[in-house]
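Excluded from the complex is one protein chain; the other protein chains are retained at their positions.
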């Protein structure tokens, strides 16, 4: 969408996340630092081999909660330039990205802090759930209240 | 180079940095988090419009100092999976990347910490210098001892 | 007076795999009383009766009304969407 050029991005998608594209969409000349968190599917958990992860989302509410994280970041770090958060759902294979968070800012410190805040908060508030698929079964990952 | 697949990367280059390629080179199935710092040329400094940045490097020593940072990271955060650091030199335009640092690890906390450590340390120890090119002059950026 | 219920994740599986149902709030009356608007908790208890496997989420379940997190004492009105799900585990 042309209207999203150089605006914050909060999306969920069934398709592979276009990380470079996301970075390009939010990059402006004011940025001196781009900090990106990319969460990828690990090949094991607690020593047990993982085949894939199945993500389920409550799409409309997930996007609202991502926007809320964006609002909080702008309050805490007003110097941030742009925020991009894209979460994927569906079945993901090893090394595929489930979540990409990109923060741009004039200087790096705020970008690092805001990026960590975003992923820490997302894992507590954004309504998405994952199930680990093993060779011999599957298990919902337990979140905590 | 095939030998560099799935190994740490420490390079300087005159060419644009291939950020996605760097991430792909160091990504293994053990990684659950990829944290990337990308330093890009800002369009202004202290309110003065910047045309471009000119980076000069002491190439062989720069790579040695990057490797030293890698060694320090592995001592401080043994759980880190892979480290990639690429610094560009030559003349860079607004929004071009001068430095890309990628850290992969099973969990995100160490990756964030190591990535910040890498850029903080690189700015103090790696022999590279930049000059700001303005419309009406140019100025070396002063490092500090 | 009808509301819409959504189940997600392990709660959906516990609700016999039902992702979405409409619920007539008139069915929520307690005993012989004429009910006012039921709150989230009353609906939850009713659903846990209907889908016994849901009961294990008691005290470990989250609610959202119209896409906003809500507590058990939130009153529901006709047309509301109540989402019921376990603690989130995205990222």
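As written, the chain order gives the labels A, B and C, with residue 1 at the start of each chain.
Methods note: a contact is a pair of C-beta atoms (placed from the backbone, for glycine too) under 8 Å apart; a residue touches a chain by one contact, two chains touch by 3 or more.
On a predicted model such as this, the values are computed, not experimentally measured, just so you know.
When the full complex is examined, the chain removed from view is found to touch B.
Only one of the listed residues, B:73, B:99 or B:114, touches the absent chain: B:99. Residues of subunit B in touch with the missing chain: 39, 55-58, 60-62, 64, 87, 98-99, 119, 122-131, 140-145.
We take it that only the chains that are shown with their structure count from here on.
Chain A has its Cα centroid nearest to the centroid of all protein Cα atoms in the structure. Between the CA-based centres of subunit A and subunit B the separation comes to 23 Å, rounded to the whole angstrom. Averaged C-alpha coordinates put the centre of subunit A at 28 Å from the centre of subunit C.
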